[in-house]
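Partial complex: the chains shown occupy the same locations as in the complete assembly.
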Amino acid sequence: MNINNVMRAEVLVHALPYIKEYYGKTVVIKYGGNAMVDEKLKESVATDVVLMKYVGINPIIVHGGGLDITKIMKKMKKDVQFVQGLRITDKETMELVKMVLVGKVNKEIVTLINRHGRIAVGVSGDDAELIVARKFILPEVDLGYVGEVEKINPKILEDLVGDGFTPVIASVGVGDDGQSYNINADLVAAEIASTLKADKLIFLTDVDGLYKDFTDKSSLISELSLKDCDELLKSNQLDKGMLPKVKGCVTALEGDVKKAHILNGTIPHSLLLEIFTDEGIGTMITTSR
Amino acid sequence: MNINNVMRAEVLVHALPYIKEYYGKTVVIKYGGNAMVDEKLKESVATDVVLMKYVGINPIIVHGGGLDITKIMKKMKKDVQFVQGLRITDKETMELVKMVLVGKVNKEIVTLINRHGRIAVGVSGDDAELIVARKFILPEVDLGYVGEVEKINPKILEDLVGDGFTPVIASVGVGDDGQSYNINADLVAAEIASTLKADKLIFLTDVDGLYKDFTDKSSLISELSLKDCDELLKSNQLDKGMLPKVKGCVTALEGDVKKAHILNGTIPHSLLLEIFTDEGIGTMITTSR
């Protein structure tokens, strides 16, 4: 009798209460950061997602892919410019964004997940007009084809989940005129979680969560109320990467999502650690104002 | 970050291929021996069963309860007599057998499982005439109300499983005339596995499996063909406890069950060890003749 196997069995048994708690629940995961770059982390996320599906949870993945876009733009000698963290996106850039997000990043995620269980189907905002977008207007500068979510048409997601699949969503929206828009994936994830009334929205990032004082690693906030979030947003102290995530948490919770999380995706199996342990990891935001 | 939690996550991920393999499969478990006596083992079996259910497997439990019957018979100063391992069962004994199996043992198992997940429903051969029995005839002696399976009416099992429940079955049969019969639980488990065309039949026993030479603990047989079983049965060397289990394996495999197993139920989480490891435990019998 292998001692390791005995321990394995006990770990499985230990997971039972968490499995029961999340059975049939919807969890929207914004996938990004290093977890989308590092080969081992990518494997780790893929297996986590398949495992979640097989124990009865319905994970839904949303992703962007800024690094890949910049890389290809540079290769094609295109100028890369950001205003307030938003990429200035001319017509040609938009075409590139879409090709990279939908034709490269999305399918890489889909393929990786499917190697662990044939469950992933990639969609973008065009498919069944999942993400209807409109131009995002900044008073000071024309960002081009940067958009914001006007409406989520969730039928394709509900059908795919009902058919036993896990949707993987590229954050590209489609306008009334058929024009594509580049939309921040954090906000897309929040809008989708809100439309689906998901139980959980999880942001995978490269830091451990929100800090009281970002320079003091011991000041990690493990739980935060929606009211605290509002203040945080007003304080103007969030860095430009964290800002849309916190905004997304607010959007989701105001849209009846029960809990939102900001996790460190560079920790292997961070999704499982959040779901299958009492203490969880990262920062959890709840509706209590 | 807790080192234990990271290991937990890895164990869960390691279980994924097994979860996928058994997803939607039916596993009939003959529950018995020490695993039905020892408090910790009982807990262990209950959690294993609930976990199996939650990861998509359909476990079906069959049990006897000879020890409890004997204990109560002695308390009531009834004479306890066996012929060829079969309990001589007069009218009053049959009533006691049924009260103990159905009213005590069955409900204890049901209650224990339900404390880990509200999924267990106890049934006996009377319910929806699940187990139709006839008198078992020995030429040399009248065993009274000892029966053998005439027919399994599986509708109630299929319906309970379809409704999300795990049936727990007391091995009492009902005759055409409404008379109850005491039937060996090993054979009931085999007939049910065969009728349901289960993927697996597992016997929980107090030994590690079948041995080439029972006195040599190193001679455990890890895999056996149906043909080997036939020879083993002809050899007349099986002890009277193992005999119905080996017969049950043959019945099940001949009835299109894919694999039959004889496990040591005194090992904690023996069910999980069998299902969630490559090497499995105990003796596995397969159809190759």
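For the reader, a short list of remarks on this structure follows.
Going by the order they are written in, the chains are A and B; count residues from 1 in each one.
Note that in this section a contact is a pair of C-beta atoms (placed from the backbone, for glycine too) under 8 Å apart; a residue touches a chain by one contact, two chains touch by 3 or more.
What you see is a predicted model; the values in this text were computed from it and never measured.
Shown here are 2 copies of a single protein sequence; counted across the entire complex in this file, the number of copies is 6.
Operating definition for what follows: only the chains that are shown with their structure count from here on.
Rotation angle relating subunit A to subunit B: 180°, from a CA superposition, given to the nearest 5.
Taking the mean of the C-alpha atoms as each chain's centre, subunit A and subunit B sit 46 Å apart.
Considering their complex, residues 1-2, 5-16, 19-20, 23, 44, 47-48, 50-51, 54-56, 116-117, 267-269, 272-273, 276-277, 279, 281 of subunit A touch subunit B.
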